[in-house]
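Here the complex is missing a single protein chain, while all its other protein chains stay put.
And then chain A:
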Amino acid sequence: VVIACPGPVTDLVESHDKRFLFVACACRVYRVSSQLLESRYEPSSRRWRDEFLSIFLAFAEEGVLSLLLVGSVLLTLSQRRSSWTLTLYGSSDYEVLRSVSLASGVVHNETGTRRRPPLTCVRSSAATPPPSASSSVSDGCLCLEPILFKRLFGIDAALAKSPVVLCGLPDGRLCFLPLRPPGSRLAVLHSLEQPVVFVGASGVTDNGRGHARCLVAVGEQGKVVLIQAEKGGAEGGADRTGFTEGCVPGPVACGCVDEKRLYYSTGSDLLVLDLPEESPERDGPSVEKSRVTHAALQSPSSLNVCRVLALAPPTREVELLGLSARGQLQRITLPVDRGDAGWPNAPSTPGGRGVRDLLSAIGDVCERAAALKAAVKSKNQILRRLNQVLNICFLLTADTNTGERDKPIGCRATASWSRLLEEDSLTLTCVLDNSSPYVLERGWTLSVAASPLSGPPAAGGQSPSAHFSFPFHGLHPGETLEVSLPLAAAGQSSLPVTASCSLSFSLAGLLGEEAAALPGLQPGCVSLPLNTLTVDWLHALRVTSPAHGKTPPQSGNTSDAIQAFLRSRRMGCGGAAEAGGERGRHAASVRVSAESLRDARALRASDADAPPDVGLSLLEWLLSEALGGVSAGRRRGDGNVVVAEGRRGEEEETTPTAVEVQVESSSVAAVCGLHHAVLTRIQVPEVTESGALSFSMVSRERLLQRIQQSRVSGAFGVGVSTGTVCQSLLSVYQELRENPLIVI
């Protein structure tokens, strides 16, 4: 019969007469008759479940984790909000006899599942008649040597011949509660400081008394505590209880003990630990003894059985029952002679059983070998990837040191308008170009931080910046990666915007998912700056994409977006500009000397078929140049809002000394932005040229002198009338108006 319990079962105990099974499950305890389990009755599942709930329910207990049956008393250990509660029920009528609580301490293993805290019962062997069997277990209770029992649990418990309940809590405390005399309290015996996994008794003497001389507790992280009675030395030290602590490697999943050995499973292996034998005279120098004990605890030997989740103590001399994670029930034959290597010996019994055992042992070894191989392979993989990462790191950092050469890995970008969700937005399309010989593998991330150069400060006082990161799955040499990021919706951005690109690599990505799940792991990250791009007004006003060449197809969509954008700028200027309308057109102009322009054009020698028209080529260059990696299309004056064009008037002269670029718009913001953009573009090539002084600078200095002169005379007021000062200043002003500053 298969019974579906209403929730995960936390614990299961059998009554002493084997007639009932107590099941702790989902805050309730059920009592199921064993006869029913053996019967062939096949109930329909749905009704069966309801019946199960109603018929077998013994009592409800919040947060019940463990059960223990001692005599006629059923004990439950449950976890309430902030305490552990041990409740005693009469096993016939489930009346609460007593309830003892202990404030819960810090639970060390927070990530782990709620494991069943070990709950065992201990008796003094003096209190029970020696059982006929040589086993130390009688009616579920461990029998302990009287002297150890008295030392640990007190005279009262010994005199009352009381069973003592031992429980190992997940917060590491090992507690005990004597059931008699009534009124005794729950007390802490020891603290392992890690969740207690197993509590048992070992060191059974073979002289037929059948009691254990040593209490063993094992913690989840491998701490083993042996509790023994120690005779004081000859020099009269008091007798005391010895707590020997040791540590074994590995997370302990489960354990069991027999007379001399502790078996425990780490999940990947089953290990045997020889418990230190108590010397018969018991009075050796305690220091040496503890050293011996400690050494013994250090060296467990492997049985080469993996994935064991639960163990039953040896029923016979050499056999152990184990339940594996795959649901296999295994009978593990223990090596009889501890002298030879820790390999499960096939028992000498004849026939197929030996072969079967051998086969199962081989299967186990194979399984282990496969697991190890997989681990090695994954580690190699990680190392290889790490190597790639380091190579790329060195490549990128070395470049910044040697100079401004083009990096083998770089970023280009194009700005364009696009319409998304009924809203136009300026989109920056970044292209990551991997021209290095290395592969950018999984784990790399391209991050772009877009921050406006000037803008209204955000609430925090910092300029608002947006960060975008694009993890990618591998970029082979020569490949490119194209990503798009929204810079701003129309009317929300403040141009120009600086976009800093960088490549980053997270170390956590190397370790895979299992490492990422660790709560304490700090995400380590390598970040390599690539280059910085600027998106300014000129990019924003681009109408066509460069791919379309010089004939601008008037895409209504794009120009609409630009119109909207410009309109929003005008709004930003306040009511005055709006009211001004057509009247208040603002203009700004930049003059560039033709010489420097020619030099600049000479730099761009590739543009061989450039038109001889200097002004046109300048305009074209301004609008299409790929400086800073952002390429923009050619743009003509569009409509009534912006006019920015080369003045042909200047060109008409046979030897043009300068080209004037005029920006004109009804919006101050647009004019300012465009002016700034044009200036920065012109300035950048100028920096690269030799700094030749312009003749116009000389005339400017002359003008400055004249202003200073008139100011000095005005200040002293010597013979000069204010009228003449005004005249002089006016002439200076006119001269300035006529000959605006030319950028060389």
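Methods note: contacts are C-beta pairs under 8 Å (C-beta built on N, C-alpha and C of every residue); 3 or more make two chains touch, one makes a residue touch a chain; residues count from 1.
Just so it is clear, contacts and distances are computed from a predicted model.
Student: Refer to UniProt and select, among "Eukaryotic translation initiation factor 3 subunit K", "Tectonin beta-propeller repeat-containing protein 1", "Protein YIPF" or "FA complementation group G", the name of the complex member that is left out.
Tutor: "FA complementation group G"
Student: Touching the left-out chain: which of A:Val9, A:Ala26 or A:Ile147?
Tutor: Only one listed residue reaches the unshown chain, and that is A:Ile147.
Student: One chain isn't shown here. Among A:Ala4, A:Leu159, A:Ala187 or A:Cys726, which residue touches it?
Tutor: A:Leu159
Student: What does the interface between chain A and the hidden chain look like in terms of residue numbers?
Tutor: Touch set of chain A with respect to the missing chain: 59-62, 71-73, 88, 97-98, 126, 146-147, 150-151, 155-156, 158-161, 179-183, 232, 236, 238-239.
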